[in-house]
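All protein chains of the complex are present and in place, except for one that has been dropped.
For subunit A:
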Amino acid sequence: MITSIIINIAELIIGLAGGLAVGGGFVAFITLLGIIPRLVQISKADKFIHAFGTCVLAGSILGTYLSFTDITWNLSTIILLIWGGFHGVFNGMLAAALTEVLNVFPVLTKRIGVQRYLLWLLMAIVFGKIFGSLFQWLIFVK
């Protein structure tokens, strides 16, 4: 009895500590990549920046719930389409931001001197991502 209470408390602390570390790291990662400022800039919604922060929080909690729960809903495929689309756009921004952080482009254009074809090369990356992703889901995994 006593041991089970101690174990429960220990688990509680471990869970909370793990959650704190992961949550802090996640927010730091999102902030570092500058996706939220970019979205605010594009949507010209400076006023709602706090709302965006809340969205990230709510999304993280929903995601956590979804990964641990075992329920099912009987939703239509349209929801799947929308879900997949949004996931893709977000991941695309993430990937773009990473390329950005790694300074691939400036170095590439400087070294090889292909500055005027920069946008074409950007398209290479965009199409590469789409192609790689489609190839994986449609052919590679089957």
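Here, a residue touches a chain if its C-beta (ideal position, glycine included) is under 8 Å from a C-beta of that chain, and two chains touch if they have at least 3 such contacts; residues count from 1.
By our rule, contacts and distances are computed from a predicted model.
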- [ ] Given the choices "SoxAX cytochrome complex subunit A", "Acyl carrier protein", "Stage V sporulation protein AA" or "ABC-2 family transporter protein", state the protein name listed in UniProt for the chain not shown.
- [x] "Stage V sporulation protein AA"
Task: Hidden partner chain, touching residue among A:Phe26, A:Phe48 or A:Phe127 - done: A:Phe127
Task: Given A:Met1, A:Ala51 or A:Val141, the one touching the chain that is not displayed - done: A:Val141
Open item on the list: For subunit A, which positions touch the chain that isn't shown here?
Closed with: 34-35, 38, 41-42, 66-67, 69, 71-77, 79-97, 100, 103, 105-110, 112-114, 116-138, 140-142
